[in-house]
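In this view, the complex is presented without one of its protein chains, the others remaining in place.
We just call them A and B in the order they show up, numbering each chain from 1.
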Amino acid sequence: MDAHAKHEGPLPPMWHYGETEHDPISTKTLGFWLYMLSDALIFAGLFAAYGVLAQPMDAAGGPTIAQIVHPIAAFWQTLAVLSSVLAYSLATVALKTGNRGGVLLGIIAAIVLGVVFIGLEFSDFATLFSIGATPDRSGLLSAFYIIVATHGLHMMFGILWMLVLIPQIIRSGFNTAIVARLLNLRLFWQFQASVWVCVYVFVYLRGAIQ
Amino acid sequence: MTDPHHPEPDPLRHAEVQQAGTFGYVSGTILTIALLGVALLITEQKSMQPTPVLVTISGLSIFLLVAQAMLFFGLDVSRYNIWKSVSLILTVPLFILSIGLTVWMFHALGPVMAMPEMPGMPLQPTVLQ
Partner (left out) sequence: MFVQLQGAWSPLFGRLTLDSIPYNNPIIIFAFAFSAIAGLAVVVPVIYFKKIGYIFREWICSVDHKKIGVMYIILGLVMLFRGFVDGFMIRTQQVMADGPSSPGVLEAQHGYLPPSHFDQIYSSHGTLMIIFAATPLLTGLGNIIVPLQIGARDMAFPRMNAISLWLTVMGAMLVMASLFIGDFSDAGWVGLTPLTELPYSPSVGVDYWMWAIQISSIGTTLNAINIITTIIGMRAPGMRWDRLPIFTWTTLSTSIIGLTAFPILGVALALLGADRYLGTHFYTAGMGGNLMLYTDLFWIWGHPEVYFLVLPAFGVLSEVIPTFSEKPLFGYITMVAATFAIAGISWAVWLHHFFTMGAGPMVNTFFSVATMIVGIPTGVKVFNWILTMYRGRITYTTPMLWSVGALMLLLVGGLTGVMLANPAINYTVHNSVFVIAHFHCMVLLIAFTIFAAVIYWFPKVFGFKLDEHNGKRFFWTFCIGTSVVFTAMFALGFEGETRRLDYLYDTDWKPMLIIEEIGIGFYCLSVFYFFKMLFVSIRDREKNRCGADPWGTSRTLEWLTHSPVPFYNFAVTPQVHELDELAWRRANNCEAITPETYEPIHMPKNSMVPIIIGIFAFGFGFGMVWRIWWMAGFSLLAIIAAVIISSFTPDPGYTITAEEMRKMEERKEPPGIVVDSHVPRPMAEERIV
């Protein structure tokens, strides 16, 4: 009892020979993009936790959010991360013509600016630690640190990734695997800029309002 | 995986490599820095009420995220990007649900009645209230 009607005329071919359109670069970037969505949901969870714990009572008598966020100082971090993302993105523009020097220059600039960002963040944390605003002081501070530090950890992994790519580019040039990695890293690095927009607005600026 | 029987096309010719554009990246960067600067000014000015400020900077951030999706990630409905766009659009409601419903339910728990006051911890209305 099959619902299929008999095929009219001669049968079409049963098997497919030749190329199937499985493009390895698109496969890899799609897979990486899906990973980025799951990463974005990690941040969604962290922001939900922050939304719950960023109430005055969660300061437990310690520093309030307004006392620990400095949006003007954090704007320097904004400049650092955005220019790092721009540098890397311009490196991928150089990739279009296979310009090895241009690509490497952009990556190195991105690394330097990324390190500046991390340095600014570390010094901010050091100042906070020195006034006793540590993550174990209160729920509010725990929530603040986990969001900012998770973003910072992502930045550090990206910098590591860039450092690993440099010898690979020098050694093997732009083969399929390395091009796919460069594209994935672009997705990853630009994502850090998007996350920073949310962190800056909803942690630093919103915190300063209260 | 290199296959000697099917030599690969030049990876640099791939659409996702070729879609990179200086204009998109530079304008996206300038837009982000400018609008975040605007948000910073609005916040630091302290002449507006907290709630309108919050609404404004939230709106700015959403605008920036959409702009970055188009200018940085180059999301469109072309063959190479359509699945990225579709998957992002389908994920956005999940952000709204998880964060929004969480904030709503905790807000609905009502004022904290049973917690004894600790020194230096006066009960204050929150921004959400």
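Rule of thumb we're sticking to: contacts are C-beta pairs under 8 Å (C-beta built on N, C-alpha and C of every residue); 3 or more make two chains touch, one makes a residue touch a chain.
Computed from a predicted model, the values in this text were never measured in an experiment.
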- Item | Residue, one of A:Gln67, A:Asn99 or A:Ser142, that touches the chain absent here | A:Ser142
- Query: If the missing chain were put back, which residues of subunit B would it touch?
  - Reply: 1-6, 83, 90-91, 93-94, 97-98, 101-102, 104-106, 108-110
- Query: Touching the missing chain, which residues of subunit A?
  - Reply: 1-7, 11-18, 20, 22-23, 26-27, 30-31, 34-35, 37-39, 41-42, 44-46, 48-49, 52-53, 57-60, 62, 134-143, 145-146, 160, 164, 168, 177, 181
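Simple rule for what comes next: only the chains that are shown with their structure count from here on.
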- Within the complex, subunit B is touched by subunit A residues 19, 23-26, 29-30, 33-34, 37, 40-41, 44-45, 47-48, 51-52, 55-57, 59-61, 71-72, 75, 78-79, 82-83, 85-86, 89-90, 92-93, 95-98, 174-176, 179-180, 183, 186-187, 190, 193-194, 197-198, 200-202, 205-206, 208-210
- Seen from subunit B, its contact residues with subunit A in the complex are 1-2, 6, 8, 11-12, 14, 16-18, 20-22, 25-26, 29, 32-33, 36-37, 39-40, 43-44, 50, 53-54, 57-58, 60-61, 64-65, 68-69, 72-73, 80, 83-84, 87-88, 91, 94-95, 98-99, 102-103, 106, 112, 115, 118-121, 123-124, 126-127
